[in-house]
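Read through the structure below, which is laid out as structure tokens, and then see the notes.
A selection of the complex's chains, in situ.
Note that the chains take the letters A, B and C in the order they are written out, and that residue 1 is the start of every chain.
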Amino acid sequence: MSDSPANRATEERRMHPRADASHWATSLTSIAPNAILVRGYHLDELMGRLSFADAVYLLLMGELPTSAIGRMLNAILVSVIDHGVTPPSTLAARNVAATGAPLKDSVAAGVLAFGPLHGGDIETCMRFLDQGLSLVRAGQSFDDAADALVIECLARSTIPPPGFGHRLHTQDPRAPRLFQLAMELELEGEHVRMLRALERALAVHEDQYGRLLPANVDGAIAAISADLGFSYELGNAIFLVSRLPGLIAHAHEERMRQQPMRQIDPKEHVYDGSSERRLPEGRK
Amino acid sequence: MSDSPANRATEERRMHPRADASHWATSLTSIAPNAILVRGYHLDELMGRLSFADAVYLLLMGELPTSAIGRMLNAILVSVIDHGVTPPSTLAARNVAATGAPLKDSVAAGVLAFGPLHGGDIETCMRFLDQGLSLVRAGQSFDDAADALVIECLARSTIPPPGFGHRLHTQDPRAPRLFQLAMELELEGEHVRMLRALERALAVHEDQYGRLLPANVDGAIAAISADLGFSYELGNAIFLVSRLPGLIAHAHEERMRQQPMRQIDPKEHVYDGSSERRLPEGRK
Amino acid sequence: MSDSPANRATEERRMHPRADASHWATSLTSIAPNAILVRGYHLDELMGRLSFADAVYLLLMGELPTSAIGRMLNAILVSVIDHGVTPPSTLAARNVAATGAPLKDSVAAGVLAFGPLHGGDIETCMRFLDQGLSLVRAGQSFDDAADALVIECLARSTIPPPGFGHRLHTQDPRAPRLFQLAMELELEGEHVRMLRALERALAVHEDQYGRLLPANVDGAIAAISADLGFSYELGNAIFLVSRLPGLIAHAHEERMRQQPMRQIDPKEHVYDGSSERRLPEGRK
């Protein structure tokens, strides 16, 4: 019971000053006639000067991101913008779209599918990395801490730990790209280091898992966003922001191209979009 | 009945080729082991090279945006990222957050409040502008077409037409900033021109409305996104993408700072966040 | 625009007295310490004396139902309690359940799939019947009015009118049973009579539709609930109340019997429940 959302909320409330009894306080956005201030900045001054990712950071974290953090967050948001027709969130959105419901209803149904097992791995992995870091703080090396965690996981089951392996990809292509960018932008911290140590520890136990388990995109987002200072809940929220356009695109495509009220079989789809292409030189 | 979503979908389906009877087709994202292609581009190649707004455009519209369009879309997404605690979407999200529900549940409830009267004005205004443009195509000047539309609106009621006026702001500060950027980026088109003509026509009828009705942010987004080629439904979807971080921020703040199960009175709030500040020189 | 929900709401608001400027009024349930009054009745007095269907009627319509209406409403609510795994609402609920989300999230996603084309036929059919009745009030016979409506429908398309025909059942078994009960309980009115006239008119045009189109369960509910005095919106709401246990049962079964995160193919299911059985003598 001590770890319930209600109890955590109570603890965290103690950390913040509160308004007097008859009023309640918000620190996000102040609204006055002809003046909208987000975290103290005039919204119209931000427009054209911040990228949307920068503004997301400002709104959620309270301060402007550095240029490096803004670039990193743009890359993270791009990384999970869509994953085709088979995720349960996409299927929930498409099934609602098939009934002629408004687009927003499809989007809401898709958002509801971001459950513990779908998207939720980001938060679970953040907690897992912090378990390892508490061992490091107690004096262990990163590799020893990682090994201890993996052995503990294996004692429970051979299900991969959160953030590692992928049902389809043997090497999720999004994870190494995120790590490369974090390195180039000098944003790697102890959570990325712990994730890397865990990758090595999992490789040592490859036989028990039956396969290699490199970090997947959830693991990479978890480690990097934890290093950027995001809380568990907000780390998870990044996935919501990122995948929303995917839900919109699928719901819109369902309405435009398919028979209403059809029975949607996720396995029988084909791709008939643009063939493989590369970014033009100027965009690289 | 001829304008129902189902009928429109039927018409638009005729425009697209379909897969054979046993399969259905998608043109958004192809997934193969270790290869995720969004609209033909490798997702890991896009990461770090496109802003999130660029990627939203690519996913929804099928092609890379120009640099100007990418900057414009970033500004549009920033413009409606939050509007304080009083919109019904924010209150729906906060009421759900007060029950200890997961963050995504608050977000879904907030999304459901983006109804015809909240956010939906973007789509309604896009249709309104196209009504005016059909008069222009039939030979009228922009100003005559605008005047005809306004007179028609006034014959029904003195409720402002969609995209004009604001319950709080006499001059919504976000609209002129969006118009300025559209001009600087040379992205103005006939929809912006029609919106401007409507502003003038509404000023002529100021007495009947009882006040000036300059374009609001919904009107500016409607006109600019129509000029960028967004369909009605997707123009509206931009609002969903943009406001999502606002819903997240409010649901998170509710959980962190407020008593669970409190009764949320929207009128009794105070702002206790950062005081007014300006962007540092380097960000201008 | 004159038929938008907002405009209708405005008209209907004129019919009701309102509270003074600083307060707003509700006429449903009054709450005081140790006293909960629904429509004026003590809730604890209703418990054990009204069936749930009776209480639904009281809450929505403001007065106690007669015994006949209570029995009719129980039968209507039973009639659409579930329709197997293939409706989009059930698939939306199951896809959300597959992600480990709370039961209520599955239910909410399922509710969102009750769009214009799924459940919404009740409301559309109620409007359709009232179109016919306005012809009757203008002097036409029921059969002439029905014939005029069907000819008008056929001029647009050979899609069956709302409330008639079924994609799977040539004779939806629920509709005749509802009509039988309405007759036995002496609750038939002009809407049922108009529905019957439309069935006959559709039979005359069987060749053009390519098949017989008897009333389906949506049509039967539409006609009977209109005769009971339900408004369009509340007629539709009956479907929401009725199908909710179905959404719950499927979401629960998905969680109990299936692999998490599976891809749900609606066509590949089998039924392994109780074999066919009859009610025991005492229940008939």
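General observations
As a working rule, contacts are C-beta pairs under 8 Å (C-beta built on N, C-alpha and C of every residue); 3 or more make two chains touch, one makes a residue touch a chain.
Note that the structure is predicted; figures quoted are calculated from it, not measured.
Taken over the full complex in this file rather than the chains on view, the one protein sequence occurs as 4 copies, with 3 of them shown.
Here, only the chains that are shown with their structure count from here on.
Of all chain pairs, the one linked by the largest number of contacting C-beta pairs is A-B. In the CA-based superposition of chain A onto chain B, the rotation angle is 180 degrees, rounded to steps of 5.
Relative to the whole-protein C-alpha centroid, the nearest chain centroid is that of B.
The distance from the centre of chain A to the centre of chain C, each centre being the mean of the chain's C-alpha atoms, comes to 40 Å. Each chain gets one centre point, the mean of its Cα atoms, and the points for chain A and chain B are 24 Å apart. In whole angstrom, the spacing between the mean C-alpha positions of chain B and chain C is 34.
Chain A has residues 86, 100, 105, 108-109, 112, 114-115, 260, 264-265 in contact with two or more other chains. Listing the residues of chain C that touch chain A in their complex gives 86, 88-89, 91-92, 95-96, 98-101, 105-106, 108-109, 112-118, 120, 167, 260-261, 263-267. Of all residues in chain B, only 4-6, 9, 12-13, 16-19, 22-31, 33-53, 55-56, 59-60, 62, 64, 71, 73-75, 77-79, 81-86, 100, 103-105, 107-109, 111-112, 114-115, 168-174, 176-178, 181, 233-234, 236-237, 240-242, 244-246, 248-250, 252-253, 255-260, 262, 264-265, 268-280, 283-284 touch chain A in the complex they form. On the chain B side of its complex with chain C, the touching residues are 1-2, 4-6, 101-102, 104-105, 108, 112, 116-117, 156.
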